[in-house]
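Below: the structure, in structure tokens.
Every protein chain of the complex appears in place save one, which is left out.
Chain lettering (A, B and C) follows the sequence in which the chains are written, and residue indices restart at 1 in each chain.
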Amino acid sequence: MSFELVSLKLQVRPNDLDSLGHVNNATVLEYLETGRWDWLKYHKLQIKQKIIPVIARIEVNFRKEIILEDVIIKTKLEEANKLAQYQANFWQSIELFREKNLLVAVEARIQLVFIDSTQRTLRTLQEFLEEANNHNNSIN
Amino acid sequence: MSFELVSLKLQVRPNDLDSLGHVNNATVLEYLETGRWDWLKYHKLQIKQKIIPVIARIEVNFRKEIILEDVIIKTKLEEANKLAQYQANFWQSIELFREKNLLVAVEARIQLVFIDSTQRTLRTLQEFLEEANNHNNSIN
Amino acid sequence: MSFELVSLKLQVRPNDLDSLGHVNNATVLEYLETGRWDWLKYHKLQIKQKIIPVIARIEVNFRKEIILEDVIIKTKLEEANKLAQYQANFWQSIELFREKNLLVAVEARIQLVFIDSTQRTLRTLQEFLEEANNHNNSIN
Partner (left out) sequence: MSFELVSLKLQVRPNDLDSLGHVNNATVLEYLETGRWDWLKYHKLQIKQKIIPVIARIEVNFRKEIILEDVIIKTKLEEANKLAQYQANFWQSIELFREKNLLVAVEARIQLVFIDSTQRTLRTLQEFLEEANNHNNSIN
């Protein structure tokens, strides 16, 4: 399997703004989640019931305020060659159009682990990817 | 000024849950924000229009899933004696009642900076606290 | 079965507020949903997988602005004797403490239908209640 950086254009909604007209920091996490779903969809992966990705840690740096505008969410799986590991890291950024340039507003690292929902044990990234991928080939 | 660890009991709402019945990670940030508002209120501080706290970085570790239950949000200002600094860190945790014990579900460090909204310059924690405090003594 | 008006005290969170410091109208619907979950819990009813309540229509009157405060959500099933019907109406209100009185801030009527998730057909309130109730008696 080979993975790419996936970019998604997303509309800010009025409800995302705080009293100063900036996107609230909790809403930024929703944007990042939307980016990861789009990454899964792009790679034709689907979360199944057995092995579930669970967020273990997030680190987010806020560099610029986001206002009522369109943003670009970039999502990339770190070190995708280390498939045997029990965790995976996504690097994500949220970027803004400012005078024909893209400026980074948010940088984030999202650390995931993979839980076997029946046995409650840890599984590897590879095991997660196989399940998420396999089922696409079956009749659904 | 002397600051205390402030504890807030908060109700999880059905809308906070994801499809697995767990509190979504973006919603966890809302809980933490609610805890910081409560910390401000406890210390009789009020955010005014001139010096505005802005989140620069968050780090959150997710240790346990939160379900539809009451949680305790603990909020503490780190190194409150370093008032002359241009940033401040809040340490926060979200804890759960499990068989008469409190278990830590979430641990977070929230790094803030203080922006002068008219001059767009950085201000110190002390300057923020003085403004937030002063105005309480005046007729409002 | 006999049903009662159920009252729930709920905390407004800072994130619920719009730029004017009032609870946003979409958030009011979350409060009402929280009230209905509490009504179900009070009556020891649990939504199961077969018959699912689906909102068909909502009517909400907004009478007072809600600020950062505690609110009371009252939830009542209308005409609970008409169990054979294919729809049910909840009457709900959100009330505020103002100088030792309760003032009505929001009044709402929520119309539900009951869908058989396997057959995609309508079911009656009674059939929903029987399923929601029965399963409580079994070992779960």
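Just a few scattered comments:
In this section, contacts are C-beta pairs under 8 Å (C-beta built on N, C-alpha and C of every residue); 3 or more make two chains touch, one makes a residue touch a chain.
Just so we're clear, the structure is a prediction, and the values are computed from it rather than from any experiment.
Among C:L10, C:L40, C:I58 or C:L102, only C:I58 touches the chain left out of the display. Per the touch definition above, the residue from C:L10, C:L29 or C:L122 contacting the chain not shown is C:L29.
One of B:V6, B:A26, B:A88 or B:A105 touches the chain omitted from the figure, and that residue is B:A26. Touching the missing chain, out of A:T34, A:Q87 or A:N133, is residue A:T34. Those residues of chain B that touch the chain absent from the view are 15, 17-21, 24, 26.
Residues of chain C that touch the chain left out of the display are 20, 25-27, 29-30, 33, 52, 54-62, 65.
For chain A, the residues in touch with the chain missing from this view are 10-11, 13-15, 30, 33-34, 37, 68.
Just so it is clear, only the chains that are shown with their structure count from here on.
Across the assembly, chain A contributes 20, 26 as residues in contact with two or more other chains.
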